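One protein chain is absent from this view; the other protein chains keep their places.
So, subunit A:
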Amino acid sequence: MEIEPSVVFTIPLFGGIPVTMTVVVEWIIMAVLIIASLIVTKGWKLVPEGTQTVVEVAIDSFNKFVENSLGNHWKEYAPYLGTVALFLIVANTIGIFGFPPPTKDLSTTSALAIMSITTVIIASIRARGIKGFAKSFFKSPIDFFIQMLDLFTRPLSLAARLFGNILAATTIMELISKAVPIVVPAVFSLYFDLFDGFLQMLVFVFLTMLYIEEAIE
């Protein structure tokens, strides 16, 4: 088993840009999500029926979930959180279809964590202004170091948690399917691929939301 993703092909530009398996699977997920959203939202009516009802209920319940924490500000952050949630749920559970999950690469999870912490900083600046944001660092002399540490440990812990969970799940699934190739992997796949993937998505989105909530208060 190797931890580094394999290079699929190289783009012959600027002396060759290696494209890893992670990036290819991410492109596949992005294409699936974009095409699915185009198909699903085609020909919507005022009175919903069929798939439109399902999609509207799903989006509504997610908006309610965000509104519970963020209050009146939910409209600004719900789209970002929803997009991350959609991407993560597909990325974490794509192991069922035989693709390596892109979230088992530390680069993917670090990128998502940096995006999240950037959103938190922007939310803080929008809520309190640049002066207020700077002031929040200088409440007391010790507070400055703790706040600075927070700025680095939060994304680190977000990235390491997602990466560790998915890597552990794929490793255990690989070991199981090597030991017992039939029936048993299917049962364990229900927990490790579906339930764990969903739970980790929920934890990532929930923690990001919590940090935003803390920043805009």
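Methods note: a residue touches a chain if its C-beta (ideal position, glycine included) is under 8 Å from a C-beta of that chain, and two chains touch if they have at least 3 such contacts; residues count from 1.
As a working rule, contacts and distances are computed from a predicted model.
**Q** For the complex's missing chain, which UniProt name, "ATP synthase subunit c", "Outer membrane receptor proteins, mostly Fe transport", "Sugar ABC transporter permease" or "Cytochrome c oxidase subunit I"?
**A** "ATP synthase subunit c"
**Q** Using the document's definition of touch, tell me which of A:I28, A:I89, A:A160 or A:L194 contacts the absent chain.
**A** Result: among the candidates, A:A160 touches the missing chain.
**Q** Looking at A:M21, A:A111, A:M173 or A:L202, which makes contact with the chain not pictured?
**A** Only one of A:M21, A:A111, A:M173 or A:L202 touches the chain omitted from view, namely A:L202.
**Q** Using the document's definition of touch, tell me which of A:V54, A:I114 or A:L210 contacts the absent chain.
**A** Result: among the candidates, A:L210 touches the missing chain.
**Q** Using the touch definition up top, pick the residue from A:V8, A:A168 or A:A186 that touches the left-out chain.
**A** Touches the omitted chain: A:A168.
**Q** Can you list where subunit A touches the absent chain?
**A** Contact residues on subunit A toward the absent chain are 1-3, 68-69, 157, 160-161, 163-165, 167-168, 171, 202-203, 206-207, 210.
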